[in-house]
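Here it is, the structure in full.
Only a single protein chain was left out; the remaining protein chains are all shown in position.
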Amino acid sequence: MAEKKPIGTVLVAGAGVSGIKAALELAEIGYKVLLTDASPQIGGILAKLDNQFPSDHCGMCRILPMVGREYASQYCMRKGLYHENIEILPFTELTRVEGDVGNYTIELLKKARYIDTDKCNGLGECIKVCPVEVPDEFNHGLTQRKAVYKPVPHSTPQMLLVDMDVCTNCGECVKVCPTNVINLGAEDEAFTRHVHSIILASGVKLYNLEEFEDAKSWAVSQDVISALAFERIISGTGTFDGQIKRPSDGKPAKKIAWVQCMGSRNRRQKRDYCSSICCMFALKEAMLARQKGGDDVEATIFYMDMRTFGKDFYRYYEKAVDAGVKFIRCRVQEVMHNPDKSLSMRYYDSQKEEFFVADYDMVVLSTGQIPHKTHAKLAKLFHLELNCQGLLPTQIYDKVKLVKPGVFLCGSLMGLTDLSEAISSGIAAAGQASTLLSSLDVTIIEEEQIAEPTTKDRQVPLISVVLCKCSEKVEKSSVDFGALEMGLKKFNFVGEVNIIDMVCSDQGKENLLKLLKKSQSNRLIIGACHPFMYRKSLKNLAKKAGFAASLIEIFDLSSIVHKGFFESVKKDQTHEAYSEIISIMENLKLKPALHVETLSMNRTALVVGGGIAGMHASFALAQRGVDVHLVEKSDKLGGYAGNNIHATIDDLEPVSMAKDLMIKVLEHKNIILHKNCEVAATQGSFGAFETRIRDLENQENQYLSHGAAIIATGGLEGKTAEYEYGNSANILTQAQLREGLSTGKIDVSDAQNIVMIQCVGSREKQGRKYCSRICCIGAIANALAIQEKNPDARIFILYRDVMTYGFAEQYYTKARGAGIVFVSYDLDKKPEVELVDGKPVIKFTESVLNSEIELSPDFLILSPGVDPEVSNREVGKAFDLPVNDDGFFIEADSKWRPIEFLRTGFYVAGVAHSPMTLKDAILQAEAAAQKVYAHLSSRKIHRAHVISKVHDAICVRCQRCVDICPYDARSYDKVLDSIMVDAAACQACGMCGVACQNNAARIMGFSDKQIMAVIDAKLSENPMFMVGK
Amino acid sequence: MSEFEPKIVGFFCNWCTFTAADLAGTSRLSYPSNIKIIRMMCSGMVDPKYVLKAFLNGADGVLIGGCWPGDCHYINGNLKARRRVAMLTEILKEYGIDEQRFWLRWIAASEGTMLRDVANEMTDKLKQLGPSPFNLSSNRKDLTAMGGL
Amino acid sequence: MANFTKLSFKKGEMNKKLAQFFNDMMEKGVVDALLSPMTQPKRGVMQTLITDSSHLKAIDPFAPVVPLNGAKIASSITTTPSGRKLAMVLRSCEIRALIELGKLRQANFEDVLLIGIDCLGRYENLDFLTLQARGETSESFLEKGLAGDTKIDDFDICGACKICEFPVADNVDLRLCIIGGGTDSLYIESLTSKGDHALEIAGFGIGETPSSRDADVKQLVSARKLARDEGFAKYRESTHGFDGLEGMLAGCINCYNCRVACPVCYCKECVFVTDTFRHNADQYMGWADNFGTLKMPADTMFYHLTRMSHISLFCVGCGQCTSACPNSIDLMPAFRTVAQKTQDRFDYQAGRSHDEEQPLTVFENDELVEVTGQVK
Partner (left out) sequence: MDFSESDKDLWKQIYNTKDLLYCLNCSTCLSGCPASHGDPPLLVRNLARMVVFGLEDDLLDDDTPWACVSCSRCEEMCPMDVKPFEMILAIRKWQSANDETRVPPSIVEIYKRGYTQSVGTNTKLRKSLGLPELQTITKMPQMLKLYQQMLMKTPVVSENDYMFNEE
């Protein structure tokens, strides 16, 4: 007999957003994940941020799985994460790693919390009596906390701990603890585990005023705060209930200034990088300040370059300008604390050539990301040296692959990432790990297959009620279980009422199973704590005893008992629990048994676009055994970068890289290439699409069946007619210059002056409304190349904002050091070019000295940005995928679902999404491949229990449901003359149900009848047991 | 006679307002128990029928809680809810249900305090306004109990 | 720019003249079929689909009766296009309802030549039959109507028509105009290129413009608006609040005739007759328990309020609901007053235009801020 294969297990070290995303991805495939975090809580920096660009609100729940969504709890992500395949280990550090690719033994150190969180009821009696007060890290010292505290106040369940560094060991907490779970003598606990792969996601640290010498001079007042502290101030859970007040005296802050680049872009402090996120962070905060505080709030941002480089970032900036946020281009030296507590800053206005002093109520320092201190520690664990940027060394094209095979990284550990990149990289790292695991002799967690009983739901409803007394830990005698039992038993549709204890424990589960096996009932209500954590296991248990999964309701008894009613009289708690149970029973009585079907998945992927992103995604899938159709419009693979860009400033060689990739793609047996083909139309739903492609040479149609698709159509160098382009041989684009320099066709050896103009036709209302992201770096690369050939040439780069975000800042620094002169210009005062004797003459205003310059450069080089692939709109139409005004594809959610489309089963990678660097395109391709693989891999994909359906007989085909469905899950089939529902895409949001006036569209398990019965129950003044019915 | 205790039905979005209610609970923010919470997946899932049913069954007020615009887990369900509420308000106003009895509020998951404030504010408002005219109709005037129709 | 063609007729020959007109249209192939009110063999006038022009002589487009709002009929014969060219003679309330149905994909205007008529009002069905039996004809009705007196003994046009501010049909290709004409002529007005084309093929040139039409229409509309506002005020006063509504609906027997008659209640089966509202006995008992009494049939108030929430945005005020009620509940003012409020809220008017999107189908991020009154 063959030995049972081990279950593929991955350690994800770091439970910030990228780590969580990586863990979810792997767990969805069916691998086991250990998710650790060095801090006492998961969530990373996001736990503190209520509001994220661009919606200025949260939305983290959108990273939860969309397909087969019942495997992870559908719950607020900022409060907790529950997935049956993820083991969460907070306050745990990775201390040792042994072994090699695919086989690691890791040692973890679980730090003592001094509180047994499994048993703690979270009510915090201990907190009340603790005599120690220290500044609360969560609110950045704006508030105080005790030695025993909740690290994240809004998490569920409450995870308290004792901070031993400040604890006085007075023992008061131990005395008052009603559940005896505090052990001040607890010790750290080391243990080892075996894993097959490791993903490092230890995240980011922010520069702070307390720690760094050069920032201390800013800390002149309590009202000078960090950006993250400002987040806590505007947070609803924050210090002032979301009102903008200054910490020193709680007075409303009406004049607020943001100071950018705090801690970054600083060569002197050896932090010569851009933190990448602060510009958007400050923009968002300034917008929020005005939204929350009203129009009389004055928001001013002091900046050097507004780095709005990402997709739709520039639009957001324009929105901020329109919303009245003020921008001052000056790096301020200091802030002065005035006697009236206001804060003064003095700045210089280059255009007016004048100094100004402005007073503020509050100054927010945009404290940048800095590489985490754990980098060095991690490097040591893996016997590696950090690279010159202080980062872990990765493989050249793959940012998520450590040089050590089998270990991957994501999030800000790769460098400095924003939210969407953190998410994409989490997915990509999971993708790399799953690729590795698929090559090993490991298996996935097989779902417990418990046959659903088919008969019980046809019986007259008879409900079994199980209440877990563990809720008694809340407050010993708060609920009168006896009265509850008596009351409930009086209903003729209640089969039995059982009060049991600790249903979450093994013993409790065993007891429950015994009870349920004896039951004659056909529906079940379980009242326990934290149903999100136990829902799946309790349901499985009940299924074993013969209950249908959809006829089991598990509700949060403990929180009902005390939620919101702390000041109310105790008898209410029994009453509230009772009336809640009645409501649930009313609902359950009417609930139909719902059955889950397995989706038939065509295990073939379609990739549109044979550029580097498309090829990478195809190969990544093929390697994992997925069949791929790769459709390319032209007659050759490689796309723009793979055919035109020979070298980049960061030592990548796209053309030769593409050639290698091309060979791999062409040789792989799982990839079928369709050259000279375009996509024409598609039909079907997730798991079973059929797409018609047309051969452009012979106009023949071919039909491809596939389960999912990746759109990687790429982009092109932008076109322009500005600045006399096309009218002189001396006016070139950066691409022409790059090509000319590498072939030697352009001779710069005698050139005296060369002028480059950035943002040609970009970031303006009449042109590309976006930053193309790569032009600044490209211009610098070319300028340095010229400089190398002709050190005597004067090179001017006329820019609006230098977009060298992240470590690309070092190229900017290098370029200046090489004597390249950067001159900023404003959109309302663009450089002027005219031709004299066929040669360009350029006039512009030198921004520092504020004087006019006229030059006859030998070459005028333009950076016209990146244009989207022209066929994007047709591709979008063929697949019913949205394309934005700029011509790029619109992802489902710019932050939380950056590589997915709203239409389930479609993903985007590379420049089809927005202009990006090669590495980013590869990262996205890897992530998109992972998303497809997760769906098309061997684990069965079930549709959810709760989905919408069509009652065809009464449907009038008005298609309002089709128009309103946010997930494109509904469509009208002309041939069948029926409304169809894509069961995988449907998220059961219920929009169709409301739009449909006669319930022809309905949500299974969420019927009007059920909800109206609940309303009845909720409003019933005389619960039936009171009147002795 | 004891003070009039209004009955409010709260249709709360699972992702935001329901979570905020949870948060209010865990943060020890006390809000009046007048609000009977019914969890909906999305504010956009609240059918006008539910609101009418609640009023007809004796609710003195109805509060729909959803995510802020742009924040909806289901993309834009909250915007749909807003239009429906505007429409339904016009109908209810014609038959004596004041706008102040039918609220839509954006309450994000983190805004436990706002939930508390809204709950308090609405309860106070309804105490001022007194019972819903639906509960005081001639058919029911003489009946002490309030309930379904 | 209006194009008018004048049709003069001898007394008693209006319908003959109109039949001739439609005959020309059909013979010349402008249309293959005509939907028009037609005198029925025994009695009454009903919408009739005519494909053989030899039957045209019985048409009676101006008959002041609407046994069923024609939008429902038009919907049934256009939703899935037949491929035949069809002219439909409808009055404003029918056309406005049809436009709403079109937006709900329950009608299709592709092969349709839409012909509107000036409508001075309709009589209740039974009243009309009585009057018809007495020998009144469309011409005699029109004569009285144009003189401003629609009352014939105890009979008068129905309440909805008295306050109808849309005597003239808009959004049509052709319009059969009697206002501003005389008792011996009517005008055919073309409003679209489709209409122009039809007239041209049928061989009608452009004629004189009825001189007093604009003023007459204006006068009628303002009188109606006055009556409407008075009517609304009176209704609101008499049926104020929930008490009023309850009193008004006291006799409702859940027959659902109002929704069957309603042109914009387009569901195949009303939700109130689906299993959602099939309650168990214990539920009825429970509700009765709460009050001691439960008026049966239950859910009448719920039904009407729900119907308001479903269709008040599309309500065109045709008054068919009132006409259909077997217990003489005057639903029209109830629905019209609500519709006025809901439609105003979204600056929408049912049937005003093909292009305006129905309010509950479009959503903007930054609109209706006053609903929550919250800004971030």
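Just so it is clear, A, B and C label the chains in written order, and each chain counts residues from 1 on its own.
Just so it is clear, a residue touches a chain if its C-beta (ideal position, glycine included) is under 8 Å from a C-beta of that chain, and two chains touch if they have at least 3 such contacts.
The model shown is predicted, which means the values in this text are computed figures rather than measured ones.
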In the intact complex, which of the presented chains make contact with the chain not displayed?
-> A
From the listed residues A:98, A:133, A:187 or A:334, report the one that touches the chain absent from this view.
-> A:334
Out of A:210, A:295, A:667 or A:792, which is the one that touches the chain we can't see?
-> A:792
Using the definition of touch stated at the top, determine which of A:389, A:623, A:643 or A:813 touches the missing chain.
-> A:813
Option from A:853, A:954 or A:980 whose C-beta touches the chain left out = A:853
Which residues does chain A use to touch the chain missing from this display?
-> 261, 265-269, 304, 329-334, 339, 345-348, 350, 355, 753, 792, 794, 812-813, 816-819, 821-822, 824, 846-849, 851-855
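The definition used in the following text is that only the chains that are shown with their structure count from here on.
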For chain B and chain C, what's the span in angstrom between their mean Cα positions?
-> 37
Centre to centre, by mean C-alpha position, how many angstrom separate chain A and chain C?
-> 53
Between chain A and chain B, what's the gap in Å when you average each chain's C-alpha atoms?
-> 32
Of all the residues in chain B, which ones touch at least 2 other chains?
-> 48-49, 53, 58, 68-70, 76, 80, 84, 145-148
Shared-interface residues of chain C (touching two or more other chains) are 271, 286-287, 289-290, 310, 360, 376
Within the complex, chain C is touched by chain B residues 48-49, 52-53, 56, 58, 68-70, 76, 79-80, 82-91, 93-97, 103-106, 133-134, 136-140, 143, 145-149
Over in the complex, which chain A residues touch chain C? Could you list them?
-> 56, 288, 291-292, 953-960, 963-964, 995, 997-1000, 1007-1009, 1012-1013, 1016, 1020-1022
Residues of chain B defined as touching chain A within the complex | 7, 9, 14-16, 19-31, 33, 36, 38, 40-42, 44-50, 53-54, 57-59, 67-71, 73-77, 80, 84, 108-114, 145-148
